[in-house]
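One protein chain omitted, others in place.
Per-chain residue numbering starts at 1, and chain names A and B are given in the order in which the chains are listed.
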Amino acid sequence: MQERLKQKALELLENGTADRILGWKIGEFFYDLTPAVFKTRQEIQEEFVYSPFAGANLSKYLIAESRKGGKVAVFLKPCDSYSFTQLLKEHRIWRENVYVVGVQCGGMCDMEKLRAKGCEGVLSVGEDGENIVVETLYGTNVFPRAELLEDRCITCKSKKVVTFDELIGEQGTELESDRFSQVAQLEAMTSQERFAFWQKELSRCIRCNACRNVCPACSCEKCVFDNPGSGVRNKAAADSFEESLFHIIRAFHVTGRCTDCGECSRVCPQNIPLHLLNRKMIKDMNELYGTYQAGADPDTKPPLTDFTLDDEEPSIVHTRGGQ
Amino acid sequence: MKHDPLIPMLGVVTAIRTDTPDVKTFRVTGADGQKPFIHIPGQCAMLSIPGVGEALFSITSSPTEETYLDFSIKKCGCVTAWLHQMEVGQQITIRGPYGNGFPVDTELTGKDLLFIAGGIGLAPLHAVINYCRHYRDRYGKIDIVYGSRSKQDLVDFPEITEQWCKESGINVHLTIDNPQPDWDGHVGFVPNYVKELNFDTAKTVLMCGPPIMIKFTLAGLMELGFSREQIYTTMELRMKCALGKCGRCNIGDKYVCKDGPVFRFDQLDELPDEY
Partner (left out) sequence: MKKIAISKLNDLFSAISKEKVLYIPADDGANQARFTPWQEGLTLTDKLNTVRSAKDLFFPQVENLVNFKNSGKAIQIIENRTEPQPFVLFGVRACDCRSFDILDRVFLSDPVDTFYKTRREQGVVITLACNRPTETCFCGVFGIDGADPQGDVTCWMDEAALYWRANTEKGEALTAALPMLTDCAEEAIDPIAAKIRSILSKLPLNDLDLTGFNRDRMMELFNSPQWEDLSQSCLGCGTCTFVCPTCQCYDVQDFDDGQQVRRFRCWDSCMFSDFTMMAHGTNRPTQKERFRQRFMHKLSYFPNNNDGIFGCVGCGRCLQKCPIHMHIVKVAKALKEDLK
């Protein structure tokens, strides 16, 4: 797969389709890939990588890249293409300056899971059928690939590349996914249990803002949490409620626009399952307004910006007030 | 309990003078009515209003004033806006003094001094000028070039015209950006005026003002034949601790709050151009 992407990148650069390529750049190890813009044949040949560790969603970079003039080609995995399409819908990406190559994805691997298996000192990985072979300073380990998949990939919602100029590999389809099952588990808890769950998870938050900064739906020019006049303290838990508020406000703000790409949970240095907040919002929206998938198409209006006379009017005050 | 340098002391604003439409000068003493601390001209202090914020200001008064500190402050942000609306008798918090100050008792003694200031940039130099006036025999000739947008924007105008201008051995050269009816002095920007005045290069220069003024005045001084070792300026960056620790005012391997704010241009040449 990597070779096909590389050849495609070289071809697009050479036939003038694009003057630069947005992809993943090789790191010190096999897993520490960095999103990068490639401008020369040599850079692509020596540094371009596509592997089960190319988890980073490149679509948000296109907000800036598409405004720089010239044409940028980008490789989008199916879930990345949902983010891309949603950003198109929000007029954040200048489509005419982007050439999209859709790529199929067999699910991305998670280094955290490898480390959780006690695998330290990893030097290289190889693929052997459905197994991943890991060479470490302490010997060789073999794991079924499925055991190393990122959580978001285990509950993959779609293998369909929504928006593309060309595809590498077959077009995929939307999948039956049980991605809301964990949300349902949370819903089944008592409110005290649920509060305790989130209290425990969010108490680890270090306010690094990685979730916000990586989120394709968080594309405000200036975030309210960066505004000293807003009355919130963006860097510190001035009171114990702050971290939770940050994440809940963010979840509300991206509701209807969050495609469930899962980047927030992938980048969280404290392993907080932030995507569950967003999934809860998506699940509620689906139940209240009919199934809606953000980024699934460039045209439909998200339920929260649409209005019909039959709209549900959920009200915590109403229902919990016992009226 | 140990007293931490981040913990301020109480101060009281004992007088407020309106200098220009957006500059006021605040006279501050400790809660006991005494001067809060002794400083060197060019040093700064952290003033704060709890709940609004803390910010670093250069001390405008000369250390030779024995009972108070003055701060000439331009209204431009949160803290300054709050300071501008307060009344005499208001308590604030104060800590300091911070920074190196101008080398008034070493490198500057015996020298002919040329002060160049633009707008609120007079504030830190005001302390040096009055210090030099107090110890007049320690310094040579003094020239002061001071410019602002208009006559109304000249800070300390009464003191300049009634005291500085009348003292022998001090030449004051005022200028404003545009002509106006009640102004018969020079009109034009500071950098050009400095060149027109064609100072002899034996002088040591102390300069403070907006970055654009500094840039062009420096170029003009170079044309006149001054060297960068002869020219001092004082810098302003965002600061939180003023103790050389919080990292905000770090430029190269210097901390402006601790190693500065006063630098010679030859020293600045060795630092990244990030100010």
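Keep this in mind: a residue touches a chain if its C-beta (ideal position, glycine included) is under 8 Å from a C-beta of that chain, and two chains touch if they have at least 3 such contacts.
From a predicted model like this one, the values you see are computed outputs, not experimental measurements.
Chemist: Indicate each shown chain that the hidden chain touches within the full complex.
Modeler: When the entire complex is considered, the left-out chain reaches A, B.
Chemist: Decide which residue listed in B:Ala45, B:Cys241 or B:Val262 touches the omitted chain of the complex.
Modeler: B:Cys241
Chemist: Quick one: which of A:Pro35, A:Gly106 or A:Gly172 touches the chain that's been left out?
Modeler: From the options A:Pro35, A:Gly106 or A:Gly172, the contact with the absent chain belongs to A:Pro35.
Chemist: Of the residues in chain B, which ones touch the absent chain?
Modeler: Those residues of chain B that touch the unshown chain are 1-10, 48-54, 76-78, 80, 86-87, 89-93, 236-238, 240-241, 243-250, 252-253, 270, 272, 274-275.
Chemist: What does the interface between chain A and the hidden chain look like in terms of residue numbers?
Modeler: 27-29, 31-37, 56, 61, 111-112, 115-116, 118, 120-123, 136-138, 200-201, 204, 206-210, 212-214, 226, 228, 233-239, 266-267, 269-272
Basically, only the chains that are shown with their structure count from here on.
Chemist: Can you compute the centre-to-centre distance for chain A and chain B, using the mean CA position of each chain? Integer Å is fine.
Modeler: Centres of chain A and chain B (C-alpha means) sit 51 Å apart.
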